[in-house]
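Structure provided below as structure tokens; questions to follow.
One chain of protein is taken out of this complex; the other chains stay put.
Then we have chain A:
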Amino acid sequence: MNKFFAILNARNKEFLRDRAALAWNFVFPVLLIFGFSFMFNDDARSLHKVGVLHTSLTNIESIDNPFLQLKHFQFVSYNDESEAVLKVDQHKIDLLVDFNNKRYWVNETSARGYIVETLLTNYFPNFDRSQTSGRAIRYVDWVMPGILGMNMMFSCLFGVGYVIVRYRKNGVLKRFQATPLTAFEFLSAQIVSRLIIVMLVTSIVFFGSHLLLDFYILGSLFNLLIVGMLGASSMIAMSLLIASKSASEEFAGGLLNFLSWPMMLLSGVWFSLEGAPEVVKSIAQIFPLTHMLDAARAIMTDGVGLAAVSGHLIVLAIMTIVFLAASSWMFSWGNNRT
């Protein structure tokens, strides 16, 4: 255990003392989050969106009422009441109506909801009114987990893989090889060190920007922490696998970029994949970042528990174990000529 802590301690010191890299770890995500909160601060949606409960869209057309012929209105059908009400809470739809039971839900804080409600009560005066008061989900609420996740991904992939390849190239690993230190002790110390660093940096950025931007967080922070730890572990393990043999920083850097770019674009960092083609969606499933972000967003914006995201958690756990096993099997200390 002494050996493990010696390496852990040394790696943590190295990270903390590399001031430029340390600062960048904080500055980069904060810049992005605040940048996005200013760039996309107003909702430019031009349609009025009305949710319809328990009625398919074809059946709506059979209802003979001018309300349903209004221009610039879009109707969306829902079967699950609580899901649909959450959409009203979050201003994703302006109003929810149940024609069968003659009731509707409106968010009292929504200006668009007020307009749609006025029109609705004009055509259907005796519908029951239910009121919600949730705050609108801004784009920044949605994109913030993506940016933090992306920052975690870069930190895990490059902070572990690149460093190990550099150690191998300049002979730090070879020096360790000539001591009783085992590969397992060395690798586990690298993982734990990076996990602590990533979770610490992410938590600080998370709470710091939450203080200023007041993010939309419905679910439990503890569950979010578990998702973050599992996601980070799987990405660190992935990075170890890439760094298990190579002594070329160019090659490893290329490989890490080759992995991080598709993840940045396809894992739902910047935009939702809901409307994307099925092929793209299934490709995205091979990336750990996709599972981490889907789980984190479900917890934050839908307020679900761990059970609801267990599928993602299991995938992340399996990825972690498989990558770790493969990387410790393939690991080489030195750049032995063959």
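Keep in mind that, in the parts below, a contact is a pair of C-beta atoms (placed from the backbone, for glycine too) under 8 Å apart; a residue touches a chain by one contact, two chains touch by 3 or more; residues count from 1.
By definition in this document, contacts and distances are computed from a predicted model.
The subunit not displayed here is recorded in UniProt as "ABC transporter ATP-binding protein", chosen from "NADH-quinone oxidoreductase subunit N", "TonB-dependent receptor", "ABC transporter ATP-binding protein" or "Putative tricarboxylic transport membrane protein". Considering A:L181, A:I197 or A:L324, the position touching the chain not shown turns out to be A:L181 (whole complex).
Not every partner is drawn; the one left out touches chain A at residues 2-3, 5-7, 9-11, 13-14, 17-18, 167, 170-172, 174-175, 177-181, 334, 336-338.
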